[in-house]
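One structure is given below, encoded as structure tokens.
For this view, one protein chain was removed and the others were kept in their places.
Right, chain A next:
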Amino acid sequence: ALPRSGEATRCLRGRLVGRQQPCAWWDHSSNMIACTSFFCCLKRDQDLFLFFSSSPGFCLTMVVETLEQFLQEGRLSALMWEVCQQQAQDRSPELQETLLSKIVCLPDHVSNKLQGKNPPVFFPQNYFPLLGSAIIQVLQKISDSLRGGSDCSISFVSHVLGKVCIHGRQKEILSVLVPHLTDVTKSDCIWQRICWRLVECVPDRWMEAVVLGFVQRAEIISRMLLGNLVVKNKKAQFVMTQKLLLLQYGYTTAVLQNVLGYLSLDSLRRALLIKVLQELLETWGSSSAVKHSPAEQQQYISKAILICLSHLKEPEIESCRQELLASMMAGVKCHLDSSLPQIRRLGMIVAESISLKINTDGPVLKFQYEEDNETRELKSLLVQTPPCSVVPSLPDDDDDDLIPYDMSEDKELKTTKAPVYIRDCIEVLTGSDDVDKWDATIKALENLIQKNPAATREVSVELAKILLHLEEKTCIEGFAELRQRAQVAVLITDPIPVAQYLTSQFYSLNYSLRQRMDILDVLVLAAQEMSYPKIRGKNKHSGAQKPCIQLLPGSDSSKDWRRIVNERIKSKTRRLQFSLGQGQSEVKQGSVPNEFNSIAGHFFFPLIQNFDRPLSTFDLLGEDHFVLGRLAHTLAILMYLAVNAMAVTTMGKALLEFVWALRFHTDSYVRQGLLSCISSILLGVPTEHLLEDMTEELLETQSWLADVVEKDPDGDCRRLALQNLLLMENLKKKLETVPF
């Protein structure tokens, strides 16, 4: 006997909402005819849907087929519409809850049941767009009924939307919803209100997902659909003004633009925009945030500030000019204090932008930094027009078919002769007022030093002193490099006395930070050149050759055959390289003694000795931490270059102590330097010595490294520490295979 419709429904409801009731017809479920007629009598879509989507042990294929048919006939919308109508009468919240979870999780349920062999309509990428269009149909019905004067509730649809979003299917469902809603809300205020209600009725626990779904869509218009949600809903406000901007930083610039653009659209929301800007500036200007938060987050916040500024209007800026100025001053100070160039530049750009906005007539801040894609991107945020609308300038030049040749060599002709003797150079550099002569001297100096080593040795320290104190008299292109090249040349020519002089000057009074860093750079460059002697000879020839004088090939090539053969072998041989040590892979041609080995100690030890003794003008452990960072990097490189030197074990030990003393330094640049030091020690000091002489220190270092990997806010530090741990691991393995 077939159950009557009412009985079946009641029985089913009871089962679904938990009150299990035995029912007679269930046992006959394998009887197809009975079933089919049973379904026919389940008039209402919700019962039918509930039944199928929750029937375990039922004839699976049939259930799936029926559900498929159900979906394809578009009865999902009818189902939701039914609930909406009931909701207006406020009935059965439990049923609604169950229905909600069934609708949203249907793909998962089906997939679980069928072990993944589900029909395509239940794939999430198909199902959720389908659900989206069903929602549109329901909204259409709601709009019709509102126009008809009858009340109905939208909250069930909101719940569906919210739950879909929290399940991470924002993209699928909104890709259907947003274009349609954008279309219909353009001119229709009822639709607009429906749309606003739709998002407002989303429960708080799902609000974040829905808001994120909207702001992550590319269409600018999608933020219109949110209405004044941010003002009405506390949760949405928190997400948009706090979480998205200040707590998270993984979103794209487009998301930032969407959120802030949304805030700027309405006068109610503009108050929030100003508040947001103030909060952003507070974070931007806080020295602890600058020190401890990752660079990516700082960039994100800077972007948000620039976008905010681009939205602010003149009177709004007027109202908070003083506060803007104050936060700018505070922020730019702590940014310029940072030892990471990226952070400094961020500070400069943001400060420039703020000053541009608040000083409409007066002078604006202008910093000097190199323009690159990142700075251009940041600056483009300050301008409201989307950058893609820039029309490429049409070629209007008729001379365009005449392609210019390189004219970079076209420089001013100099007539003064450069001095030929080192002593003349000293005279010119110390006393001469002749600008041209001075210019020619500084350009010729490196070459002169290299050609006359004996003459240079006589005056090496004096020359090093002059060069260290040399300042640019006139604007010479590449002056800093010319001077540095000359300093390096002097140091290489007469390493021990000059290194002694330079290292002692590093720790003496009355030098600028620039000069101290110059000393470090010169030491490193010289050490590099001395440990790769091949490089030095080669560079010299290539530059000076006149293009018009071409030697006949052949005369020269016979000597080069070995090089050519070697290169050929190199190109045909695959070498497995250990990627950590740069330069390790260089295959040296011919054996030349490493000039640096014998004198590495003269470079290294004087530098590492005095770092903890503050002078009145120079405090490495205090505010001159940038130089400390450079020192750490320098020591790391010197250590690495001294790889086979006699003193390497002592050096390693000293360096490890140095690292240990400074390991908790607050500046990430310093920490990066220290971690590089560890790498150099691990690579440079022979394994046996490492383990014999420094076992304890190494173990301590290892646990510190593990700590850094986990906790350090700086990405580079974490990466370096991880590399070091790997290096240690490799050392251990090596030892296990070679017992000693």
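As a working rule, a contact is a pair of C-beta atoms (placed from the backbone, for glycine too) under 8 Å apart; a residue touches a chain by one contact, two chains touch by 3 or more; residues count from 1.
Note that in this section contacts and distances are computed from a predicted model.
Engineer: Which choice in "NADH-ubiquinone oxidoreductase chain 2", "G protein subunit beta 1 like", "X-ray repair cross-complementing protein 5" or "Origin recognition complex subunit 4" gives the name that UniProt lists for the one chain left out?
Structural biologist: "G protein subunit beta 1 like"
Engineer: Using the document's definition of touch, tell me which of A:Glu412, A:Asp433, A:Glu477 or A:Glu696 contacts the absent chain.
Structural biologist: Here the residue in touch with the unshown chain is A:Glu412.
Engineer: For the chain that's not shown, point to the residue among A:Pro404, A:Gly431 or A:Gly622 touching it.
Structural biologist: A:Pro404
Engineer: Considering the whole complex, not just the chains shown, which residues of chain A touch the missing one?
Structural biologist: 397-399, 401-407, 409-413, 547-548
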